[in-house]
Every structure is written in structure tokens, then in C-alpha cells.
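Note that this complex is displayed minus one protein chain, with the remaining chains in position.
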Amino acid sequence: MDEFTLRIFRFDPEDGQEPRFDAYRVPYRDGMTVLEALFEVLDHQDGSIAFRFSCRGAVCGACAMFINGSHRLACQTQVKSLGPEVTVSPLPHLPVIRDLIVDMEPFWRKYEEIKPYLIANSEPPEKERPQDPEDRKKIDEMINCILCGACYSSCPMVWTGEDYLGPAALLKAYRFVADSRDDASEERLAVVSTEKGVWRCHTVFNCAEVCPRSINITWSLQQLKKLAVRKALF
Amino acid sequence: MPERVTDPSVLRRSRDTWPGNYKVGMWAWVLHRITGLGLVLYIFLHILVISTGLAGPASFDEMLHRLHSPVFLVMDSVVLAGALYHSLNGIRLLLFDLGIGVRRQREMFWAVMVVAVALFLVAVAKVAPLL
Partner (left out) sequence: MNRGRIWAWFLQRVTGAGLFLVLGIHLWTVHYSRGGEAIVFSEVSARLKTLTFQVVDYALLAFVLYHGLNGVRNVVLDYNITPGQERVLNWALTIIGMIFFVYGAYALTPFIAG
């Protein structure tokens, strides 16, 4: 492959035009990622395209987009794995600000609802709060989340349910519920065990399929359901 | 200069709501919904058919004789296929709630499909001589 087609979603609220896709021919380099392809266009063909990025190494979560039928990180997706035609659009089901940039406000607002920080009742220690390696292992998977929003955008319950907290926020809730140092499990379960929380999840597994960190988010949500059922009914 | 994309198939594929982009678990859920809603409608029909017995054995026998035509037997098979899928995928979902197989959901979907098709064929073989 010497060259490939890159189709980019274009929308600018200020130019009064309908959203559209523009196609560019991009020279292929070995090991090229979708993010690098976007830079190629930005630098050499069209300086007007807008996209979000930061670390370029799949640790910051800024460049989540909808690429060839799936929600992925542009920096983590090899062009080679997609073939000669690449189509990139902004994360679906979030308001588009411009081109590939979405407004993450609903995502963050819901994230805040589950109190995404450690709540410990004991006196703050001199240095840090140490944790047993065995206890830490229980939350290894959940801590890998980079809050890119791919899971949130991929969840059909988010598509139709305006106030559903979504996979990322619920994953984070479990991350703290399962943390041996956290004392606010009850408070968190009260937020999570509601219609806008875990009971909206129908185990569709889109979140687990698209997670760029390979976190099985559904597994954590199932744990939350189990805890809530046990607490409320037995 | 970039070229404007007008190919409708490209535009269709650029949406995550388009079925061509569904993943296994999504199909499992969509099928569960469709079969579930279909089966709810069928329940009411089924209750109404059985209630012909209220007017006496003769009217019940007449109704069921009428429902025994090839057309209705084929329609029955569609209902059976839906019921088999919904029941077996329901077991899959139940296992997830018990914490079993949450990391093996795709394989479990295919297992559901294999068992559903096998049971469906057994049932069809039973009814086939009548068609």
C-alpha cells in the first residue's frame, strides 16, 4: 500500500454548511497510525481540519474517534489494520464542536456524580495511604481506564437514555467500591443502584469490545449489580 | 483539494447505529429485544386461542383444527425459533448475572446459537411429516 483514502468528517458550526465527509489521498508509511495520517493531512493538504490529541501513546484518551465502524483511539489504530479506506468521524452521541472534536460535557458531568475520588474516614496519614498488593490487584483492571469516552459513546443505553451514567462512570464507581482504602461504598452504591445507574445496563458488551485498554467494563458493572442485590434483598 | 464524499454506503457505515457495525454482544441484545417483544404479542394471542374452550369442547377443537394448516405450522415454527433464542440467550444473561462467563460472552453467544438451531431442527423434524 503506497497510498490510501482518508475520509474525514467535517463540520464547522460557524460556516453554516451541513456536515460532510471530505476524502484525502494520503501517502502510507510503515507503522502509520490514524492519528499520524490526520497530521499528514493537517500538515500537507488541509490546515483547516480540527481534532483532539495529546500523548500519542494511548495513555491520555484525548483522540477517541469513530474509525471504520468502531470506537477507537486514533493514536492506537494502525492504518494497515483498516485497509485502503479509512473513515473517521467524531465520537457518536456526543455534541460535535467542530470536525472530529466533541463536547465531553455530558460524560464529565455523569463522571462527577459517582464521586470519582477516594473517600476515607480515617485521619489523613503523614505520607500516602498504603495498600496491600493483594488488595491493589483487585482494582488493577479498573485503574487502567483513561477516560477516553469510547465505551460511553458505544453504549446503546447512552444513545437512547439521556441520564444513563454510562460505562466509564460506573466502572470508576466500582473501582472505588472495590478499593480497600475507600469508605464510601454505601454512598456510591446509592448513586449507582438506580434507574440511571447499573439497572440500565443490559450486558450488551459494546463497552468491553471497544475499550482501548481492553478493560471488561461489563464485568465491573456486574459486580456492582451483585453487591446492590445482596445489600437490598438479602 | 479534498473530494466531497457522496457515496451513501460510506455515509451509512460511518454510524455506529448501522447494523453492519454491530458486534456480537450487540446482535445478541437486539435479537433478545425483538424476540421478546414478538413473544409478548404471541402470549396474548395464545391466551385468546385457548379461551375458545370457554364456549365448549367443540369450538376449541374447531379452532385448533383450523390452526393446524401448513401456514399456521410454519408460523408456529417462527414463534418456536424466537422462543428458543430468547430462552437460551436468557440463560446466557442469567449466567452473566451470576458472574459466570462475563469474559467469554462471544463464545457463549455462539453456544446459544448452536443449541438453539439444534433444538429447532429436532422440533421441525417432529412436525415435518405434517407439512
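Every chain is named by a letter (A and B) in the order it is written, and numbering of its residues begins at 1.
Note that in this section a residue touches a chain if its C-beta (ideal position, glycine included) is under 8 Å from a C-beta of that chain, and two chains touch if they have at least 3 such contacts.
Worth saying up front: this structure is predicted, and the values here are computed from it rather than measured.
May I ask you to name the displayed chains that the omitted chain touches in the full complex?
It touches the following shown chains in the full complex: A, B.
Which residue among B:V10, B:L31, B:L73 or B:A111 touches the omitted chain?
The missing chain is touched by B:L73.
Pick from A:Q17, A:S81 or A:T160: which residue touches the chain that isn't shown?
Per the contact definition at the top, the residue touching the missing chain is A:T160.
Residue by residue, what part of chain A touches the chain that was omitted?
With respect to the unshown chain, the touching residues of chain A are 157, 160-163, 189-190, 193-195, 199-200, 202, 225, 228-229, 231-233.
If the missing chain were put back, which residues of chain B would it touch?
33, 36-37, 39-40, 43-44, 47, 50-51, 53-54, 56-58, 60-61, 64-65, 68, 73, 76, 80, 83, 87, 90-91, 93-94, 97, 122-123, 126-127, 129-130
Keep this in mind: only the chains that are shown with their structure count from here on.
Report the inter-centroid distance (CA atoms only) between chain A and chain B in whole Å.
Centres of chain A and chain B (C-alpha means) sit 32 Å apart.
Which residues of chain A touch chain B once you look at their complex with the stated criterion?
Residue list for chain A touching chain B: 7-9, 20-24, 45-46, 66, 68-71, 87, 89, 92-93, 153-154, 156, 159, 202-206, 208-209, 216, 218-219, 222-223, 225-226.
Quick check on the complex: what are the chain B residues that touch chain A?
Result: residues 2-5, 10-11, 13-17, 20-21, 23-26, 28-29, 93, 96-97, 99, 102-103, 105 of chain B touch chain A.
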